[in-house]
Structure formats: C-alpha cells, structure tokens
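Heads up, one of the protein chains got dropped from this complex, but the rest are sitting where they should.
Right after this comes chain A.
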Amino acid sequence: MPDTHTPPIKVGLFVTCLADMFRPEVAFATVKLLEQAGCEVDVPSAQTCCGQPAFNSGDNHNSRMIARQTIAAFDGYRYVVGPSGSCIGMLHHYPELFDDGDPWKARAEELKARAFEITSFLVDELNFSGIHSTFTGKITYHDSCSGLRELGIKQQPRQLLSEVEGVTLSEMQEAETCCGFGGTFCVKYPEISNRMVSNKTGFAADSGAEMLVGGDLGCLLNMAGKLKREGREMQVRHVVELLADMTQSPAIGDADYDLGQEL
C-alpha cells in the first residue's frame, strides 16, 4: 500500500535580491514548481541578499555577516532552493569564509549540502518530471557561468524544458560564454562588459530563436537591457517562467504596467 502520509518536503525559498526587486514573477514561478513537486514552501523573512557583491569585492567582513544571517534564516529547512545558480553558488562559498574550528564553518558546510538551484533541485534531487506547461515557439538557452561551472548546471534546464509542450530549443553559438554581467563588473568596466554582452546578443539573435532563456536574473537583465537598446525584438525570460506555465505576463523589459494600481 502506498504511503499516503509522506510529509511534504520542507523547502525554504531563497528569493534572491534581483527576483525580489526586479521580477517577483520568478520567485512565484519557483514556488509554483516546488509545490508541484510536492514541497511545502516557506519564505524566511530574515533573508536579504547572498552577499556576493561584498565577497567578490574582497570585503570578507560584510560577507561573513551576511553569511551568518543567511545560515540562521534557513536553519531547520530540509532544503534551501533559489532561482539562481550564482546566488546558490555563493551559498556554496560560505564555508570558505570561516576558519577551521569556527562553529559557523560547520553550519556553513551543512547549509551548502542542502542548498540547490531550482532546476538542479528538481532534476538531480527530486527526479521530478511533472512539468505542465505550454509555450509554442523557438527558444535559445544561455548557460550562466556560476551555475554551469560551480554547480554543474547544463542539461537539467534543458531536460525540463523538453517537457514543455510546443517548445523547440535552438542552441546558439558560444552558449557557455559569459554575457559580461559579472555583478559589479558591468559598472566597473562598462566598455568591456558592453563588448561581451553585444557578442552575446549577436549570437542569440543568430540562433533564430524568438526568446532568450536563462537561469540567472543578473545575466537576463543585462542581456534584455542590451537587446532593448539594440532595438531587437527578441524576448527574454527566466527558465522557471516557462516551466511553471507563467508566460502570460510581459517578458523582461517588455512591460506595459498600469502603475496607478501597483504603486
């Protein structure tokens, strides 16, 4: 007899600061996917940002403060899941911030072991294959660096996308090359960043796809902003929006919102 009393898997959602501020849809889509996969999702309110801006600027003091705050906020959840390889990758860096013997180091290691990016969580950890979504069109996929190289995310989003009805994937050239976002890099070295993102939008357009999809909002905002500036028609979305069947709202940078209500 099947066990009908399996308790739901308790997941703490790591919202990520960019989804929180720029595109709440991404966090809602992540919640929806997690619930579809049988998880009970909670959003700990003591979370802010993963601390990457401080970490990558060599500011270990503030990185450590934020790391402790995040570790404490997600105490007690079976899993910590977020819609970004870069932010979850940062959570995986936390142990480096603490000395051996520091109790925080053990806690950081323990958090690392249960922190997952959403597509790899669904595929690698839950073996999930219950995507119910339709999107008719040709898309191309950008592999964001941290997800790809730090967390090994490559085939997971593609596998899940293949379950979306109507989607065809047309791979672009250099899908694995950095888009030039790099957090503070894009404002510290604007011209170099601009060259890198221009190369990227060029390859994306050449793929013949009508939509550019990826798993990290930083990169997506960068590429969407560039496509807009170049006057290209290509739409940009986070992969979870396609997977959760949430492509009704405008794509990134495409909005025509009724501000009167929203403010």
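The definition used in the following text is that a residue touches a chain if its C-beta (ideal position, glycine included) is under 8 Å from a C-beta of that chain, and two chains touch if they have at least 3 such contacts; residues count from 1.
Just so we're on the same page, contacts and distances are computed from a predicted model.
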Per UniProt, the name of the complex member that is left out, chosen from "L-lactate dehydrogenase complex protein LldF", "Peptide/nickel transport system ATP-binding protein", "Acetolactate synthase" or "Electron transfer flavoprotein subunit alpha/FixB family protein": "L-lactate dehydrogenase complex protein LldF"
Which residue of A:37, A:66, A:122 or A:139 touches the chain not shown here: A:66
Per the touch definition above, residue among A:37, A:145 or A:209 touching the missing chain: A:145
Touching residues (missing chain, whole complex) on chain A: 15, 17, 19-25, 27-28, 43, 45-49, 51, 53-60, 62, 65-66, 69, 145-146, 148-150, 176-178, 180-197, 199, 221-222, 224-226, 228-229, 249-250, 252-257, 259, 262-263
